[in-house]
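I'd like to ask some things about the structure below.
All protein chains but one are shown at their positions in the complex.
Entry: subunit A
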Amino acid sequence: MAEQGNGESGAAVTGGEGGSESSAVDNPGLPPHRPRLADVDEKAAKRNERQVSVLFLISIIGTILSFIGYFVVGQTEGNLGDLRLQNTLLGVGTALAMLGIGLGVVHWAKTLMPDHEIVEDRKPLRTEEDRAEAEQIVTEVIDETQIKRRPLLRNTLIAAALIAPLPAVVMFRDLDRSDDFGPERMRHTLWDEGVRLVRDPTGTPIRASDLTIGSAMHVIPENLPEISSHGERIAEKAKAVVLLMRMNPDDFEHTSPGRENWTHEGIIAASKVCTHVGCPVALYERHTHHLLCPCHQSTFDAAREFKVIFGPAGRPLPQLPITVDAEGFLVARSDFTEPVGPTYWERGEA
């Protein structure tokens, strides 16, 4: 440690570009030391000693306060008031315990320990000899391996070392062990012809008359709760969540060819997964028919097939074609006709 240096000897350095002016005065050296009160007055020193001790005593009180918070308040049993009291006592107690020690020690250092600044030379770094010696060692070591004289050794070693880590990378392949591995699965959701739209989370089916004009409903496919595995269910839900709205049919400003029968009496359904990075587009403003994603504020217009009118989303929300079944419940006409959610490389045109 003692000989650690700065890598370059001072004498060799060249000036910065353009050079610098000679300074107005020579470096005058350290300013004169001014004694503190405690240095000249033993009474003041005594006072400082007492102050430090008081701080240490405050620390002890803080520790006791923490114990009171822990044992006297005790188990809070879900009582939020008790929990807050316990948390405050633990926090304030710990704070006093720590601050008492910390402020005490710093006060001690600043008032009673010596405050003379010391000048230490920066060690002049590596010497030329050191460096030459190191260079020689490295050269000799390389020579002794004969790696320069025998390129076959070098080249085959490089090749082997380059590919040796690959199995370790490949072994991460099974991070995804699902049966339907690949981007194709992102094109399908639980929605299909005849799948009922049900309320999230109760699972009750919906009649057209359940929705008044201007109202909206959070919807899942009826077959979602049948999935028993939590992980699979939540992954399917992450693609299948739908926002259902009822508008005045006259308010639809644009309907593309082929989508004429995708709505039912002004009821229109859209994927709730934002086409930007996938947050739930959960906010619906009935007067403007706008849907807003609260994460990055992409705004979609329900009257114009969920066209993006503001924010970072690049594509409209996919619309779910709906109709009613024989019993009058809302059902899907088909799955979404395009992948839902964020844009991805393999997504392509549709």
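We adopt the following convention: a contact is a pair of C-beta atoms (placed from the backbone, for glycine too) under 8 Å apart; a residue touches a chain by one contact, two chains touch by 3 or more; residues count from 1.
Please note the rule applied: contacts and distances are computed from a predicted model.
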Undisplayed chain, where the name is taken from the UniProt record, one of "Addiction module component", "ABC transporter permease", "Acyl dehydratase" or "Cytochrome bc1 complex cytochrome b subunit": "Cytochrome bc1 complex cytochrome b subunit"
Of A:54, A:95 or A:142, the residue in touch with the unshown chain: A:95
Among A:35, A:78, A:151 or A:167, the residue in touch with the chain that has been omitted: A:78
Identified contact with the non-displayed chain, of A:218, A:259, A:286 or A:333: A:218
Residue of A:103, A:208, A:227 or A:303 in touch with the missing chain, whole complex considered: A:103
Residues belonging to subunit A that touch the chain removed from view: 1-8, 10, 13-25, 27-31, 70, 74-78, 83, 86-106, 108-110, 113-115, 117-122, 126-127, 129-130, 172-173, 175-178, 181, 183, 185-186, 200-201, 218, 220, 229-232, 234-235, 237-239, 241, 272-280, 282-283, 294-298, 308, 310-315, 341-349
